[in-house]
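Only one structure is covered here, and it is reproduced in the block below.
For chain A:
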Amino acid sequence: MLQYLIFSAILFAIGLSGLFINRKNIIVLLMSIEIILLAANTNLVIFAKYWGDITGQAFVFFVMTVAAAEAAIGLALVVLVFRDKQTINIQDLDQLKG
Partner candidate 1 sequence: MNYSLPLLSIIIWLPVFSGGMIILATKLQGLSIALRYLAIIVELLTLMILSYVVWQFHGDMWQMQFAEHYKWLPNLGIEYALGVDGFSLPLAFLTAFMTLLVLIIAPTQVAPKDINPFYAIFLIMQGLMTGVFFATDAILFYVFFEAMMIPMFILIGLWGGENRVYATFKFILYTFIGSLFLLVALLYLHFVAINAGYTGVQTFAIDTLQHLTLSTTEQKYLFWAMLFAFAVKVPMWPVHTWLPDAHTEAPTGGSVILAAITLKIGGYGMLRFLLPMVPEACAAFATTIIVLSLIAIVYIGLVAIVQNDMKKLIAYSSIAHMGFVTLGIFAIFQIHSATNTAGMGIDGAMIQMISHGFISGGLFLCVGVLYSRLHTRKISDYGGVANTMPVFAAFFMLFALANVGLPGTSGFVGEFLIILTSFKASAWYTFFAAILFVLGVAYTLLMYKRVMYGAVTKNSIATLTDLGSAEKLAFVLLTIAILILGIWPNPLLQLMRGTSDHLVLQVLGSN
Partner candidate 2 sequence: MGKANLILMLPEIFLACMALLVLMVGVFWEHKLRYITYRLSIFTVFVTGIFAIGTYSESMQAVINNSYLMDNFSAILKFILCILMLCIFLYSKVYIDIRKFLHAEFFALSLFSLLGMMVLTSAADFLTMFLGLELFVLPLYATIVMVKHQGRYAEAAIKYFIIGSLGAGLLLYGISLVYGATGSFDFSAVSGVQDLQHILQLGMILILLGIALEFGAVPFHMWLPDVYEGSATAVTMLIGTLPKIAIFAIAYRVLSLAFGDVALYWQQVILILGLLSVIIGNIAAIAQYNIKRMLAYSTIGHVGFILLGIAVAPQQGYLAPLFYTIIYAFMALAAFALIMRLTAQGFEAENIEDFRGLNRHAPWLAFLMLLTMFALAGVPPLVGFYAKFLILQNMVANGLSWAAILALIFAVIGTFYYLRVVKVMYFEEPSAHPHAVAVANMSFVGRSIVFINALALLALGVIPGLIVDICLKAFR
């Protein structure tokens, strides 16, 4: 059980670090977020198993739906950015600052 938790924690950490270590590509950010959600999902499943409770697993389905919606919106935004700037480099997203 603990191994699984550590596994999800590592996933979570990878997701978080992906958010700031990556300085180039927006897509990677989207992936990082998916990983964070995945880490949470893993947790949920593990704990559902631990408690013998089905709601945890049901929750995962909701999360997956939401993740899909998020991915959809995220990718749409990336497309917009690309259409506007011809790049999806994060470093070029610096009009708004200060």
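Candidates were picked such that all candidates are chains of the complex that A comes from, given by their letters.
The rule we apply is simple: a residue touches a chain if its C-beta (ideal position, glycine included) is under 8 Å from a C-beta of that chain, and two chains touch if they have at least 3 such contacts; residues count from 1.
Model, not experiment: these values are computed from the prediction.
Within this complex, chain A is touched by candidate 2 out of 1 or 2. Across the complex, chain A meets candidate 2 through its residues 5, 8, 12, 15, 19, 26, 29, 33, 36-37, 39-41, 43-44, 46-48, 50-51, 53, 55-56, 58-59, 62-63, 66, 69-70, 73-74, 76-78, 80-81, 83-84, 93, 95-98.
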